[in-house]
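With one protein chain withheld, the remaining protein chains of the complex are depicted in position.
Now for chain A:
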């Protein structure tokens, strides 16, 4: 029973093993790396990318992509920033921010389903629209003077060096994990991404499923943005540029299949942590910036290649078993 469960998680275990190995190697290269402070930092710096990646995992599992998350992120930052500055209570602002993100995500979903647009093109469009709106709202100026009561919601440290934002990351991860693995919506999402026609024929409301998936994606982008707003104390309309690519990388490293139908929150989380551990490790041992791009890219490619190897391996094992079964029949 446990064995079969572990087998189903082989991909996650592989990423976990890679993460542990990475930490060991960096600790050997520089023992300073293995301090609790650095370990907390890995999670802390994986938080924003992690939440964005969790969101985009929903879009990817549905067979799509969301390029607009970095811009949803920016709009929520300036909007929530403005709300808190005019004195809206932090928790109200956070709820409104989450709703705003979900609405922007659902707009993507509606464009993709009701107007039948390619997800890549639809979100490329909204990416530009959202970024533009963030500039229009602010005139390009940052929102300054975010009140401390808002910032403390995410930055207060409950115990040790662990800020609330990390707890938010884990809360989001747990909730989304349950949604994806235990609910009917989760099953539908995998079905839609795996084979849309088949899902439709078996009575799944494809449009609704996708729209919900994209709104979860938008809501996640909103939470990531609100955490960054708290961390920095300033809402810049230019923030989040290029973050969608980091999020896609985390999801890919974590084993999310880009064609849809496959992927888990645990995998994505581990992917985000792996990238953060790599980034911090390279800073600690002093790898020059130029090389960091190269190394990060290589890791992503290796992770993708591992996916192929794994598929081949399981195909081989399946064949062997079949042969053995055939032999036994004889």
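The definition used in the following text is that contacts are C-beta pairs under 8 Å (C-beta built on N, C-alpha and C of every residue); 3 or more make two chains touch, one makes a residue touch a chain; residues count from 1.
As a convention for this text, contacts and distances are computed from a predicted model.
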| item | value |
| --- | --- |
| Missing subunit (named according to UniProt) among the choices "Carbohydrate ABC transporter membrane protein 1, CUT1 family", "NADH-quinone oxidoreductase subunit J", "Substrate-binding domain-containing protein" or "YeiH family protein" | "Substrate-binding domain-containing protein" |
| Absent-chain contact - pick from A:12, A:41, A:66 or A:196 | A:41 |
| Contact footprint on chain A, counting only the chain that is left out | 14, 17-18, 21-22, 25, 29, 32-33, 35, 37-38, 41, 44-45, 48, 135, 140-142, 144, 155, 228, 231-234, 236-239, 241-242, 280, 282-292, 294-295, 298-299, 302, 305-306, 309 |
